[in-house]
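Here you go, one structure.
Of the protein chains in this complex, one is absent; all others appear in place.
And then chain A:
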Amino acid sequence: MTKIIVDGAEVDVPAEYTILQACEAAGAEIPRFCYHERLSIAGNCRMCLVEVKGGPPKPVASCAMGVRDLRPGPNGEPPVVSTRSPMVKKAREGVMEFLLINHPLDCPICDQGGECDLQDQAMAYGVSGSRFHENKRAVEDKHIGPLVKTTMTRCIHCTRCVRFVTEVTGVAELGAIGRGEDMEITTYLESALSSELQGNVIDLCPVGALTSKPYAFQARPWELSKTESIDVMDALGSAIRVDARGREVMRILPRVNDEVNEEWISDKTRFVWDGLRAQRLDRPYVREGGRLRPASWPEALAKVAEKIKTTDKARIGAIVGDLAAAEEMFALKDLLSRLGVANIDARQDGAAIDPAAGRASYLFNPGIAGVDEADAILIVGSNPRLEAPVLNARIRRAWRQRGVRVGLIGERADLTYGAEHIGAGTDSLIELVEGKHSFARVLAGASRPLILIGAGALARPDGAAVLSAAARLAQGVEARAEGWNGLAVLHAAASRVGALDLGLVPGEGAKTAAEMAAPGGLDVAILLGADEIEVAPGAFVVYLGSHGDRGAHRADVILPGAAYTEKSGLYVNTEGRVQVANRATFPPGEAREDWAILRALSDQVGARLPYDSLAQLRAALVAAHPHFGAVDAVAAGDPADLSRLAQAGGALSGDVFLNAVSDFHLTNPIARASAIMAEMSALRQGSLAEAAE
């Protein structure tokens, strides 16, 4: 720790702090453009100038100077930093004036207006007028894809976007060409950005140079209602803020949550909002003569109730989709058990996970933040870049900053870091378990090995054996640190861990999702937002969900539900963290919250669910499953489960691993309804096809 005096107040800060961090610790605000906590230090905007005694006799860029580089006074006094002296004021005004020389005064037509760092800081630290009468610099706009809109005349060359794209996403496509006044931020020959995290440059850009293309000229930040919520596009449960105007979600932004997404979100999370408006089921439908016709709620519910009442309970079943919140899953299970139906499954993809094996058998046990502690990482049957881009950025950081070795078993892919491809199938996994492969030594020498199992590796007939082999790998390491459980299951569905926690798997002798969907499997199938599975002809299908996707096309009765931004619900992410998604808007038309539909249905079938409000439902849920009560906390799995899992064994088929996600942009009904995602997907597939030629 080092002592330093900031504006007269002495503070004790770690020696590796920069002056800027020390000033923040002392409560002094330092304006900045290029500095960002999660990126490398560039020191090129000069906005953070401060005056120091014990350093150079000139204004010092506080972001780029370490506290330890300051000299003490002649009698050993701590170095003195002043952030409010006349010299600092003059320096800031000077820098601001220079920045504004070439910055256009187009705030009224700029999408950044109202949330612009330059605008705010010009108000706080600038002067009122300009002494610059010459022509301003003009720069041609760049076309860097359908997501990021550029107005490069506004660029102040902070290079945050360049550093983010290079360091965090690992797809170094942005750069600064030319120099001096001719410097321009661009991609190589203006090719489109290809990272799954590119949307974050919009947030990083302190001015309006990089803005959201789909959101362009849609709304002003001050007219939006902001709701803190949780993302469901992947199983990470990134913290998001949903900005809505009236009934429409206008945009989605990340919130800071160091435990999960830090402050990044994937492009699917950010730009899926137009999918919330399209293809919506806004009224009940009933199929008559092969065609769906609009119906009223009583009619639709009566039809479903009649079907359920007249059908043998062993011939009824429910399949739960990937975006369902815990409340409706709990209500559905409750309803079915009241009816005496045991056929229920939340594993549309047929993942061989059984909650009976213990919670540790299906969680990302080390925790998402645990990636920062892992000292060897093995990825089995997954492409984290597509299945959880934000997590992939964390793995990349471990590889880049700490030199953690990463092994990959499964499909070859550009993961943005140097993953050693060990093999494609289970044979390589066995080699590792038996210690025959060179990477086994890496794992054995690690005290915190992380074995990441993708959803694709489990959703296969020998999935249980794969999981067992992975558990053996995670366990068989001698140097394992105390309390470290390295088995990390990366789910692809946001609802999956919650569903497994609630026990939404078929009971004794009951049918799995695949059996239910098979021809002759069921007479009545209830799909709670299940769109990734095709129910064979013959069954009467009730679809309860928000979007007209595969499930709705197959349905005989459609009960319109709410999307994730339209209901308050609990979601459990892949590491077992219980999080609350809040309602930002109301469901469209006659659509209702899913649990309320189930409650209404329960009345009609004569098995009334004993909760009349979401609060009561949640209370019942927490009473039955206490860990759901601890929001934002992770109830850790029992390490003993790991040993049992490791002993389970099983025969491996020898097949190659296939990833759960092949088309990043189209993994769920909301994304498939989104025109932006469709465009991105087409672009991606097009570039893949081009690369293959």
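In this section, a contact is a pair of C-beta atoms (placed from the backbone, for glycine too) under 8 Å apart; a residue touches a chain by one contact, two chains touch by 3 or more; residues count from 1.
Keep this in mind: contacts and distances are computed from a predicted model.
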Absent chain [UniProt protein name; select from "Sulfur-oxidizing protein SoxZ", "NADH-quinone oxidoreductase subunit NuoE", "3-oxoacyl-[acyl-carrier-protein] reductase" or "Amino acid ABC transporter permease"]: "NADH-quinone oxidoreductase subunit NuoE"
Hidden-chain contact residue, picked from the options A:Ile41, A:Met152, A:Ala176 or A:Ala192: A:Ala176
Absent chain, residues of chain A that touch it: 166, 172-180, 182, 186-189
